[in-house]
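As you look at this complex, bear in mind that one protein chain is not there, while each of the others sits in place.
The chains carry the letters A and B, assigned in the order they are written, with residues numbered from 1 in each.
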Amino acid sequence: MNAHDPHLSTKFDDGIAPGEELLHVDNISLSFGGVKAITDISFNVLKGEIRAIIGPNGAGKTSMLNVINGFYHPQEGSITFRGEKRTKMKPYEAATSGISRTFQNVALFAGMSTLDNIMAGRTLKMHKNFFWQMWRHGPALQEEIEHRKVVEEIIEFLEIEAIRKEPVGTLPYGLQKRVELGRALAAEPDLLLLDEPMAGMNLEEKEDMSRFIIDVNQQYGTTIALIEHDMGVVMDLADRVIVLDYGKKIGDGLPEDVQANQDVIDAYLGVSH
Amino acid sequence: MELFKLIFIEPFEVMAALPDLLLQTLWEGFVSGILYSLIALGFVLIFKASGVFNFAQGIMVVFAALTLVGIHAMGVPPFLALILTLGVMALLALTVVKLVMKPLVNQPDIILFMSTIGITFILIAGGQLIFGGEPKAMITTELGLPTGSSDWEVGGGIVIFQHIDIAAAVIAALLIAGLALFFNKTKTGRALRAVADDHQAALSVGISLEYIWVVVWFAAGVVALTAGILWAAKSDVSFALQVVALKALPVLVLGGFTSIPGAIVGGLIIGIGEKLFDLYWGVPILGGSTESWFAFIIALLFLLYRPEGLFGEKHIERI
Partner (left out) sequence: MFYREAGQYKTSYEADSAKFPIRQDKWFIWFYLAIAFIAIPYFGGQFFLDAIMIPFLVFALAAVGLNILTGYTGQISLGTGAFMGVGAYACYKMTLAFPDVNIIVFIIASGIFSAIIGAFFGLPSLRIKGFYLVVTTLAAQFFLEWAFIRIPWLYNYNPSGAIEVPQREAFGVIVTGASASSEVRYLVVLSVVVIMTWFASNIISGRIGRSWMMIRDMDIAAELMGVRPLYAKLSAFAVSSFYCGVAGALMVFIWQGAAEVEVFDYNRSFQILFMIILGGLGSLLGCFLGAAVIFIFPIIIHNILPPIWAIITPWTMSSSQADLVAAVMIGVLIVTFLIMEPHGLARLWAIMKQKLRVWPFPY
């Protein structure tokens, strides 16, 4: 892997130094009908860190990610990303501003090959218009090949060369998760949201995935917010941890502090409310 | 300005001037609305129980009516012919479920939908092959359905009530009530609602999906037969009815795909709406025959405003 690659390293220059605030979530409340999914949550994510969101099932973790990338619109609160404050935005606007994600239940494009899925992640970087595409030979092909090179780097990085041309629908679950990470990475995100990247994996697959996450974070400097249930993984990977329970924030801090927090222990062991 | 008058003033002047015409139109719209509801009901039954959007429901209406007339033409007494036709619909239900629905279990919805288009084609061509393509008269009197009409004087004119229309409204109401009773009071009905709610859970308590599907396809067949008899009594049995039956689709859009009250209300709105629109706006402004598209365009506009239908619940998407 070449850390000084001309394509993949350009994205680091977004004017935010490591350690500064990249994302700030401010007093978010979200409800469906009468059901409150998230109540008054605030936290921030710093440039270059790995931020974990943990909590029991139904705590509102995935809803939180959905709010961050514009899929759900919270009734209250605001989100500040790269210094820009926004209340309501569409998912593709989030994508344009540099947020990319993976999904809890793999959401790959099942009818397309691994290569096309990761190429799909480059959608926003490609601009040749309809008429060039129609002609293909010339600028459109040039662009296609340029991006193919980047995608091939990602394929190499994730060690999935062998399945390049396989339709993703037929791949085993662990590989699908890896392709999905590749697709999210292809968008060269400033903020990468990972929704349970290791759910349903065996130990070896988890180790691989952890290695990829750390590599992404260190080599590309990508900021990562992830949801994970495996506490061992979270404690090892994360720089800071937020704990949610019943849509409320009950803990926020360094992994070891959170681990010692009495509220968190209660939430996980189940104390009656 | 001329157009403004044509659209917003003159139609209402005509309505006020000729109340008998208005009432007559409303009544006719009401009756055809009820028949749309019946056809839509067949869709809803199958959609609820199996998630299949049965495009063949419209042709089933024609096919059922044709079978009845065809069997009777062979010299079978009318009520025996009715029972035999029910038998044919049961056989059709069994065949469709065994040969098409079961092998396609767990396929994407679009594949199932397309398979019902295939069934539509088989029934259209097969029906013509067996019974011939020319329009036939429904055996109305033989089945004991009334044929006369009554007049009612209103504001200097008369409104005509065809007795068959009154019978249609009553029979449709009875059928809907019967189905409601069946769903709420019988064991099969309960199983059916369980399947509609959650396939997996229903399977896990020992409900046979295949059996339920056969039941709903047969129920849809009965509804189709009823609609076919009532409709054909007003016109004739012909394949042109199939196009009319397609209007059940906009009815579904208005009512929501899973709601039986929705199908009824939607049917009435479409039935009355298209008659009123054609008479007061379609003929004077657009040259008439707007009934062919009115329902669909209304559904299209409605979808832009409220995609989940009148009675459907707002859908929360999850990822």
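Everything below uses one rule, namely that a residue touches a chain if its C-beta (ideal position, glycine included) is under 8 Å from a C-beta of that chain, and two chains touch if they have at least 3 such contacts.
Only a predicted model underlies this, so the values are computations on that prediction, with no experimental measurement involved.
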Original post:
Which residue, A:Glu152, A:Glu166 or A:Asp263, contacts the hidden chain when the whole complex is considered?
Top reply: A:Glu152
Original post:
Among A:Glu76, A:Asp116 or A:Asp266, which residue is in touch with the absent chain?
Top reply: A:Asp116
Subject >> Selected residue (touches chain absent from view) among B:Gln128, B:Thr141 or B:Ser235 >> reply: B:Gln128
**OP:** Considering the whole complex rather than only what is displayed, give the residues of chain B touching the chain that is not shown.
**Re:** 53, 55, 99-100, 103-104, 107, 109-111, 113-115, 117-122, 124-126, 128-129, 243, 246, 249-250, 252-253, 257, 286-290, 292-293, 296-297, 299-300, 303-304, 307, 317, 319
Subject >> Contact set of chain A toward the excluded chain (per top definition) >> reply: 69, 71, 90-92, 94-96, 100-101, 103, 107-112, 116, 119-121, 123-124, 126, 128, 130, 133-136, 140-141, 143-145, 148-149, 152, 183, 187
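One rule holds for everything that comes next: only the chains that are shown with their structure count from here on.
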Original post:
Measuring from the mean C-alpha position of chain A to the mean C-alpha position of chain B, what distance in angstrom results?
Top reply: 48
